[in-house]
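Here is the structure we will look at, set down as structure tokens.
After this line comes subunit A, so read on.
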Amino acid sequence: MSIMSVSRPDASTTMYKHFASLVSGYVDAQANQPLADAEIPIESIFKLLEMYRYDAFKDETRRGALALRTAGALTRINKAPPWHTPILEALNSAKANAFGADISTEQAVLELEQVLKNLVANQTLEQVHKDHARNFFNRLGEALA
Partner candidate 1 sequence: MKAKDFLLNECENLQTVLEETLRYEYGIEGSRVFYEECEHRLSEITKLISVTQETAAPALSEHFYKLEELSALISRIERSSLKEYSWPFLEEFKEISLSACTDPNTTQLDKDGNPYPPQVHVLSEGGLSSYQIYVDGRRVPSRRKILTIFFPRTLKHYVLLHPILGHEMGHAIYSIAAHEKALDQVIKENLIQPSKYFASAQNFTEWMYRNPPQSVKVFLSVIEAELQVNEQNILDAYVDFAAWEEEFLCDFIGLLMFGPSFIAAISDLLYSVDSSGSEIGNFHPPTACRVNTLIEAANILGYETLKFDPDYQPVVDAFWRSIHEKKQGNEWFDVFTSDQIRETLHKLTAFLGPHENALYPTPTKERVQPLIKKLLVNIPPVGYEFSTHQVEGKSKPHLSFDENVDFRDILFAGWIATCNDVKSLKFEHANKLCEYGILQQRAIKMMQAQI
Partner candidate 2 sequence: MSALSKYDIAERLKNTLTVSPLLHENQIGESSIDLRMGTVVMLARAGAQSHVDPSAYVNKADTNKHDLHRKKHQKHERFDIPFTHPFLLHPGTLALVPTLEWVKLPKNLQGIVTARSSWAREGLNIATATIVNPGYSGIITLELANFGEIPITLYPGLRLAQIAFYEIATPAEDDDIKPSQFDGKFEPSAGDIADGDYCFIPEKKKIIS
């Protein structure tokens, strides 16, 4: 028996707040400055943007195909509140702040994702895209608790 209960209210908000702050800094970094250490923060933020783009926030621990019951016992399900609610609110706030009210989520995310790809590939960013991205990630970091 485990020595402690392990219910996991992990929304990863601290992680995303930290990564958003890092990525905002990377946006202003000069081109051909190596960003080897930046790959995980950038890819993690990219994956978050993908979830935002597709409104696809399912992220549960998988059980095996034959694990029809949990440890043989009958149990109720535990419908915890969705982990992503505070993060989704922060993303919406950041989008509105950086892009204004008229842009669709798809358009905003595609532009931001291209910025992130360019960062990893060490390619120059257009100033308008840099401004959008910096503002977005700054606001995201502020909005996350």
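Here, a residue touches a chain if its C-beta (ideal position, glycine included) is under 8 Å from a C-beta of that chain, and two chains touch if they have at least 3 such contacts; residues count from 1.
Selection rule, in plain terms: all candidates are chains of the complex that A comes from, given by their letters.
In this text the structure is predicted, and so the values were computed from the model without any measurement.
Touch between subunit A and the candidates 1 or 2 in this complex is found for 1 only. Only residues 8, 10-15, 18-19, 37, 39-44, 46-48, 50-51, 53-56, 58-59, 61-70, 74-77, 79, 113, 116-117, 119-121 of subunit A touch candidate 1 when the two sit together in their complex.
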